[in-house]
Every structure is written in structure tokens, then in C-alpha cells.
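Written below as C-alpha cells is the structure these notes are about.
Missing here is one protein chain; the remaining ones are kept as they sit in the complex.
Now for subunit A:
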Amino acid sequence: MKTRLLVISVMLVLGAGLTGCATSGDLEKVQAQQNLINAKAEQALQDAQAAKAAADAAKLKADETSVRAENAEKAAAERERIAEEKAQRADAAFQKSMRK
């Protein structure tokens, strides 16, 4: 009775062990899949970095343009102020010259 039980247990363990083991073909397939996913991930990472770099560059450009526009606006306002001041000074000098 004991022997029978032992034989059955050994067979069960062996069966279970044989079921868990993969063939070398399965292993290669998994490896290939991992490689593909890795490559995809790498590509996605690179794409994301490129996109971020492009976005950063665009933002920088936009910021620069905005600063330049602001500077141009300031310069135009300054020119206008100077021109207005000049006109006012000229008018004041004229008014003074009109006194008796």
C-alpha cells in the first residue's frame, strides 16, 4: 500500500514538474517579444524626448518672439514719447517767443 502511494506521488510530482518546464523554443519566443517591446519603448522614449525638445524649442522661440515684440513695442512707445516731448518742447519755445 505504501509503495503504491509512493509511486503515485512520484508520478504526480514528475507530471507537475514536466508541466511547468518550457521548451527552448518557448524561451526564444518570449525573449524576442521582450526585445520587440524594449525596442518599442526605446522608440517611444526617443519620440517623447524629441517631442519635448521640439516643444521646448518652440516655447523658447515663442518666448523670444514675445520678448522681441515687447521690446519693439517698448521702443515704439519710447520713440513716440520722445517725438511727443520734442513737439511739446518746440511748442513751448514757440509760445515763449510769441510774447511781446
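What we mean here is this: a residue touches a chain if its C-beta (ideal position, glycine included) is under 8 Å from a C-beta of that chain, and two chains touch if they have at least 3 such contacts; residues count from 1.
In this text, contacts and distances are computed from a predicted model.
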{"item": "Candidate names \"Succinate dehydrogenase iron-sulfur subunit\", \"Nitrite reductase small subunit NirD\", \"Phosphonate ABC transporter, inner membrane subunit\" or \"L,D-transpeptidase family protein\"; UniProt protein name, chain not shown", "value": "\"L,D-transpeptidase family protein\""}
{"item": "Touch criterion as defined above, residue of A:3, A:24 or A:97 at the omitted chain", "value": "A:97"}
{"item": "Sites on subunit A contacted by the missing partner chain, in the whole complex", "value": "83, 86-87, 90-91, 93-100"}
